[in-house]
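Presented below is the structure to which this report refers.
The complex appears here minus one protein chain, its other protein chains still in place.
== subunit A ==
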Amino acid sequence: MTRLLVGPFNRVEGDLEVRLEVAGGQVSQAWVNATMYRGFEQILQGKHPLDALVYVPRICGICSVTQSVAAARALAAACGVTPPPNGVLLTNLMLACENAADHLTHFYLFFMPDFSREVYADRAWHTQALQRFSTHSGEHARQAVAARQRWLQIMGTLGGKWPHTQSIVPGGSTRGISSSERYRLGAHVAEMRGFLERVLYAAPLEEVVALDSEAALAQWCIREPLRGDLRLFLAIAQDLGLENLGRGPDLTLSYGAFAQPDGSYTMAPGVWDGQSLHAPNIAQITEDARHAWLADGGSALPPSVGLTLPTMDKPEAYTWNKAPRLAGQVLETGALARQLADGQPLIRALWQRSRGNVLTRVLARSLELAQLVLLTEHTLRSIEPEASSCVDSRVPDHADVYGLCEAARGSLGHWLSIRDGRIANYQIIAPTSWNFSPRDRSGTPGALEAALVGAPVAEGDTTPVAVQHIVRSFDPCMVCTVH
């Protein structure tokens, strides 16, 4: 048996370290360490509740809009305000813009470059992978950064800047749009559609979201082999058996994405167990700090009464992340969970066969990216230019509320207590808090910790490539995790 300490783990957001126990050429146990603590939950204490809108986006520079939305929803619940329809739609546009940018960044800059590694030099697809995804000269990676830059100009218009926009408030969006601006935004969406249909899919977006079975996917691949980066990924996945790598827990969570003015969701919420879909019972969510360098409340606590207090000298602790659980169970969250909850037939079919793994996570994200761009087109058409997008909010002296949201990487929740008009407690459970959770007090490993077991490790390899694929397939965000 050997032990490996892998880090600094790059092309994930934030600082990550993975400790591995290797036996018989594969990982036998894994411990995931988020190595940095900043203390946002402590920083927020005593602040005016609306000041959270300045602090919380700065938890994360990659999904700052999502953090804003979760806070704004908690505050809206406290203030008892409902944004006008335009406020809801403009918020959705910003969310979709950020989520799509995240998926694009993940695919081209974080995940695919690993296939350009020397270790794959003998594979038939390696030259293609190198040409398209090399970190220094990959042609498609280069084009993706340019497409991302153009796409985020939508945020420049709607949010003033990205990241750390503050136009998302409890009452809606502080930036309305005119009909001429709506036209201009539409032109940016068309540019993204063009890039995706040319480079990522080599197919119309509508064709991609309509893929509804494994047979349809296989046919779609065979029709134009290796054309477009999604087909290349699928070929690589088949060759390397990515479907057998990094199996997650058999439960997934989505809070529901893109709430509409009528209260419905564009992507349905739910906990999926492979057979049926349940509404997530928020009251059953707890966080366990047994293995975190944080005060352990004596038991796993619901976030509404959660504690965040650094406590360095705990013999069992190995990370700054607490262990979130739903009814005591480990869940996986992210695009895969959203697609399962929403009933995407291809993803459900793949799930039935092989559950969550490197292939299904990346494929779910790729399909969702097409869906997000279509959603953006639809939302733009639904906006009523020149109509109000915001109402004012008055914060009460006392409130116990929460706000939920789907970030690109999964379910995000903010729990807020207000006393005497000030923030008395603020607790955040981020997507990667779920996925990269440490063991809980009963010793149950988190989603990634379990997913890494069985990953192949070659003799003498200090940074096993399979481990890297598994870790990055979750698109982790460590700064959100520890906040």
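Throughout what follows, a contact is a pair of C-beta atoms (placed from the backbone, for glycine too) under 8 Å apart; a residue touches a chain by one contact, two chains touch by 3 or more; residues count from 1.
Just so it is clear, contacts and distances are computed from a predicted model.
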item	value
Protein name (UniProt record) of the chain left out of view, among "Acetyl-CoA acetyltransferase", "Multiple sugar transport system permease protein", "hydrogenase (acceptor)" or "NADH-quinone oxidoreductase subunit B family protein"	"hydrogenase (acceptor)"
Option from A:G80, A:G156, A:P225 or A:P396 whose C-beta touches the chain left out	A:G156
Selected from A:V6, A:I282, A:L374 or A:V453 as touching the chain missing from the view	A:V6
Residue, one of A:S64, A:N99, A:Q128 or A:T360, that touches the chain absent here	A:S64
Among A:T2, A:T127 or A:S178, residue touching the chain not depicted	A:S178
Touching residues on subunit A - with respect to the absent chain	5-11, 13-17, 33, 35-39, 42-48, 50-51, 53-55, 58-62, 64, 105, 109-110, 113-114, 116-117, 134-137, 142, 145-146, 148-149, 152-153, 155-167, 169, 171-176, 178, 310, 312, 386, 388-390, 392-393, 462-463, 468, 479
